[in-house]
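For reference, the structure is listed below as structure tokens.
Every protein chain but one is kept in place in this view of the complex.
For chain A:
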Amino acid sequence: MAPPADFSKKTYLVIDDFSDMRSVMRSILHSLGVTRIDQARDGNEAIGLMERRHYDVVLCDYNLGSGKDGQQVLEEARHRALIGVDTIFIMVTAENTREMVMGAVEFAPDNYLAKPFTKELIKTRLAKLFERKSDLAEVNRALVAKDYGGAIAALDTLIAGKPRNLAELLRLKADTCITANRYDDAMAIYDEVLEGRDLNWAHLGKGRVLFQQKQYVAAQEVFERLLELDPNFIPGYDWLARAQFAQKAFPAAEKTLQKGAKLSPRSVERQQRLGELALSNDDREVAESAFDRAVAFAKHSVHNHPSIYAGLAKAKSANDKHVEALKVIGEIDKTFGDDPEAAFYKASTTAVVKRRKGDAQGAAEAFAAAGEAMNALGELASPQLALEMVKTCSELGEPEKATGYLRTAIANNHDDHAFLAEVMHVCEESGIAEEADAAIRAIQQDVVRTNNQGVRLIKQGEFGAAIELLRQAADEMPANKTINLNAAKACIIKMERNGTSPEEIQLVRRYIERVQHVAPGDWRLNDVQTRLQRLATET
């Protein structure tokens, strides 16, 4: 038996669009001794409350009427860090929403509560969840600090005690190992689990590791087998499509995503990827309907982005609906205001649509505006924008104009293989595949050489030279994670040996900020941050 949990000290938020259900939930919680309950009738109200107060428990109905659904509330709350890992988020589902919720790619609630439920059920569930959360407190703290080594160590301690939720802990440990780039450790866990039982998450994990290790054929086999075992396991489709994409099997990847999107349509990301693929495969109708859905579901999502509208506009214009396309572009302003990325997408898409419509002058003007918007975004522009620019340039018959942007994008992401695969795909379509391939190779060699030389200089103790070299490279490639991290490391090692200087601490902070901007979850960040903090407190 779990130790009796104290329900009364915690704060609760109940989200349901149905006032009867809210009062049922409230009276159940009252009967368990709960006094601090807030209520929200829709997603926006709930987000507003979470902005102001911390909740220990959020009970959220999946179906919230016309606005955000429960999954979107969860995504926004986690994405904006309105609730921490210490908050228990329970998704209340009806049996007809069970599958929709399970299609979620990124964020899963702590528990599902199927309607109808009794007060006794809520009581035992909550008691169990409170117990779990307190066991995982240390792991969660480490995860929030991105101290993956610490999280894995804490998990190992828990696992050694052979607790009841062993499988859950192993799963979390394997996930953490993947995030920390410890692929062999993750693989060992999945293999061990799979020896006992065909569990879908372990198959998926195994495929993910193989994918990260660029063994795309093997990864694809694992995902295919997974979907044979469990055709309703939605993340399997997303990953299979990725493995197919990496092997340039574009029509197959599209088919796979179509299946996933049919089973679980309410994912903005899935619909958008399907739309992009369908557009490049010239399946115009599939593209339009996928983007239609993406735009509709994105409306209430924290992941709403101008690129989704841009995709819909291009799909419509591919189907010769240019007027509708321009109307969709008009929505970008209304939705995103004067966001600089929005300005870029608006201009680049307008250029494409007007060109197809035969309005050469309008296209040229918009194209110029796109270039300006791109330059205005400066050094930290997302690499996706450069890709979009390549597409736009080639659509306007001037693919060579894109090479500058392309070089920047490649230099900033020389070791991001998924991104480089996308670059190649776009360039093949634009007829500049050879140039792109050559550029990728040349830039990669260049970056790797600089990087290795910097690392060698550090080892030889020639910090001044190392810092000079890496600093220059980092300024040329401000969004390159590896270079910026190594530049930061060079400064840190020097300061650890020879004492600190405020200028260098400032410099390291800038490198870290750059990496945080382009890759907030990078597994190498924690080490650099911890060491910087130690140095900063010494002075």
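Here are a few things to note about the model shown:
Everything below uses one rule, namely that a residue touches a chain if its C-beta (ideal position, glycine included) is under 8 Å from a C-beta of that chain, and two chains touch if they have at least 3 such contacts; residues count from 1.
Just so we're on the same page, contacts and distances are computed from a predicted model.
Chosen from "Circadian clock protein KaiB", "Spermidine/putrescine transport system permease protein PotB", "NADH-quinone oxidoreductase subunit M" or "histidine kinase", the protein name that UniProt gives for the omitted chain reads "histidine kinase". Only one of A:T11, A:N44, A:N140 or A:N165 touches the chain withheld from this view, namely A:N165. The hidden chain makes contact, of the residues A:V85, A:I159 or A:L199, with A:L199.
Within the complete assembly, A:F233 is the residue of A:Y55, A:F233 or A:F291 that touches the hidden chain. Touching the omitted chain from chain A are residues 1-2, 20-21, 24, 27-28, 31, 94-96, 98-99, 102, 112, 114-116, 118-121, 123-125, 128, 164-168, 197-201, 230-234.
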